[in-house]
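My questions will all concern the structure given below.
Only one protein chain is missing from this complex, and each of the others stays in its spot.
The first chain written gets the first letter, and so on, giving A and B; residue counts start at 1 in each chain.
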Amino acid sequence: MARTIAIFLAALAGCYGLNWFLAEFIEVVYVDYLNLIGIAIILAVSLNVVNGLTGQFSLGHAGFMAVGAFVASPISIWLTYGEFESGPLAHASLLHFGLALLACGVGAALVGVVVGAPALRLKGDYLAIATLGFGEITRIMLQSQDILGGPTGLKRIPKMPQLPGTAGWDGGTSTFWIFLVVAVLVILTVRLQRSTFGRALIAIRENELAAETMGIRSSRMKVMAFVYGAFFAGIAGALFAHYQHSVRPDDFTAVRSIGVVVMLVLGGLGSVTGAITGAVFVTLLPIMLRPVEESLASSGTPITGLSMIVYALLLIAFMIFRPQGIFGQRELSLKLLRSWVPSAVRGKGGKP
Amino acid sequence: MAEADITSQLLQYSANGLAKGSTYALMAVGYTLVYGVLQLINFAHAEVYMLGSHFAYYQARWAGYLPEDSAGKPESVPIGLALGFVAVAMIACSLVGMLIERIAYRPLRNAGRLAPLITAIGVSLLLQYGGQAVFGTEPKLFPTFMETEVYELGPIKFPNTNVLIVLTTVVLMTALTLFVTKTRPGAAMRACSHDMKTARLMGINVNATISLTFGIGSAMAAVAGVLVAMDQPAITPLMGVQIGLKAFVAAVVGGIGSIPGAALGGLILGVSESVVGGLWETSYAEAVAFVFLIVVLLFKPSGLLGKATREKV
Partner (left out) sequence: MRTALALVMAFMALVLSFTPGCKDKDPDPQAANEIKIGVFLSLSDANADFGKTTLNGIQLAVDEINEKGGVNGKKLVLVTKDTRSSPEQAQTVAKELATQDKVAVAIGSVESGQSIKAAPVFQEAGIPMVSPSSTNPEVTKQGDCIFRVCYLDDFQGASCAAFAYKDLEFRKAAIIFAQDDDYSKGLADFFRKSFTALGGTIVEEAAFQGKASEFKDQVTKIAAANPDVIFAPVYYGSIGLIARDFRKQGVKAPLLGGDGWESPQLIQLAGETLEGCYFGYHYDPEDSDPKVQGYLKAYKAKFNTEPNSLSALGYDAVYTVVKAIELGGGDTSAQIKDGLTKIKDFHGVTGTYSIDSGRNAQKAITMLKIGGTDLKKVKVIQPSDIK
């Protein structure tokens, strides 16, 4: 217990330090990319518990994100301003933000139970397509709720709570909150993987029937994994909404759900570090390719969507040459890094 | 609203849904065939559909049947030539389909199920954005292959393009079913779908059979692309996204791997979307498709006409 608290405190301090460092020394756009990466990591690591660890194929992560965003945003707008009119942005207070996050996590988790309990009876691609359906239904239903802003969605979502000693763009706090959630999620997930629960999930992935004969109540376990994923997807949605200060149902299309699965497969399904790496790659690649496109456009030969074309080509090539993803099911470790170095370079130390 | 009104509206919605469902069915066949053999959701199929209509469009344009400037009116394409355009589009799409399989899926045949899924997404993105770069992003007027005529059957109005869609679908689906059940290549396809390793041991050229599967599915998508473009004559590089998702849902509802299932799934989806959406709230029509899907899957997880798979222990 003491160790957990120590780790948590270290994470808190680390996030504050990171936040301070970025706000102080790094250009806003790069901090922006990093924050987007942080949100992507939350999505990928939480989906990894369902898709990687438990071996279920969910394609509805964006749906839970939408639930989270549309539960948290009205709460925090109402608590902060007391009205839904447009106006200048303010920081949410710590209490209000905490309440909103908690509510959205619980809301998304509840939806997770309602969707997961029946849907998880399905297997493989059938589950995938059913969860995809759930995401689309959520999006379409949200669009027709005029009280939630209809297709335009909600605006004037407060900034995340101010921290002592930070300043800068947007109050310079987003990175802290986003990466705090990242840290909590990663710590929890790594511990979960090593717990009885985590082993049970892995057993279900490897052989559900055998797991059941060993006394694992697989449907219950699967729903629990699903709810875990939904909870954090909901939080990711809320962070996204507060980060962008506005949110619309169309921010959560099937494309986003598919994107999270791409992150997982790219990084190596079943590996936390793989999920993180995948999230970094998938978020960063199109951004890094954009300058190429822009320089072509300014030199007079614009190619529409060039960066996405290159992104697609890289995705195909990468999967063909490394179908198990960057890490496979393994975690990033010094040992794994060493095994990547060709034995010729390593000299005699390598395995024969 | 009077009772007769509701009945006639219901009939009209069913007629609309019939045409829509037929195009879903044509597309669903491509998904279902590939899934049956490779257990792969071929996301790129929707983009092949898009290519089908664009190939036909460019042939007509090069043949001079479309005005050069945006103000001019298009000429009608003679029926023989139009059929030729469609045939070329079908062949071209078949080649594209086979090429996609050769480059993006074949190297990954033994790499598990998810890696090819990701390359499928990659190919799909590539064709969407490549399409935007090559064809341009503005909607294009599709050439007139057939002057519009509207038939009236009592209260129902049914345009000739829709008649053509339904008839073509029936003919093609029948032909395909016969092909798969009665011919040797068809038997080879079924064998691969059943058990690829054993099929190889029995002397079946698995690679050629899979190529054939992709070729046939893509040709069907090309036809669907042209038919829809004739009915709704504005085409864009992103036209496949929506119908692709629906068609895949149709394939799953009908029972993936089954050709009659694809037809049934397509029709049920099309008609229920139109009827439920029309009588209730049109904006919910999309959601209806997915609610329907989830309900079917919960009660019959392998789809309406799918074979129940037993877990291998």
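Quick note on the criterion: contacts are C-beta pairs under 8 Å (C-beta built on N, C-alpha and C of every residue); 3 or more make two chains touch, one makes a residue touch a chain.
Source: prediction; values computed, not measured.
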item: Residue among B:188, B:241, B:262 or B:305 touching the omitted chain; value: B:241
item: Full-complex contact with the absent chain, from B:85, B:105 or B:129; value: B:129
item: On subunit B, residues whose C-beta touches the chain left out of the figure; value: 1, 5, 9, 12-13, 16-17, 19-20, 67, 70-74, 129, 132, 137-139, 141, 148, 150, 157, 159, 228, 231-234, 236, 238-239, 241-242, 273-274, 277-278, 281-283, 285-286
item: Missing-chain contacts mapped onto subunit A; value: 18, 21-22, 24-30, 32-34, 36-37, 86-89, 140, 143-144, 150-152, 155-156, 169-170, 186, 190, 244-246, 248-251, 273, 276-277, 280, 287, 290, 293-294, 297-298, 302, 304-305, 308, 331-335, 337
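As a working rule, only the chains that are shown with their structure count from here on.
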item: Of all residues in subunit B, those that touch subunit A in their complex; value: 35, 39, 41, 103-104, 107-108, 111-119, 121-126, 128-130, 132-133, 136-137, 245, 248-249, 252, 256, 281, 283-284, 286-287, 289-291, 293-294, 297-298, 301-302, 311, 313
item: Touch list for subunit A against partner subunit B, complex; value: 118-119, 121-126, 128-130, 132-134, 136-137, 140-141, 143-144, 209, 254, 258, 261-262, 265-266, 269, 303-306, 308-309, 311-313, 315-316, 319-320, 323-324
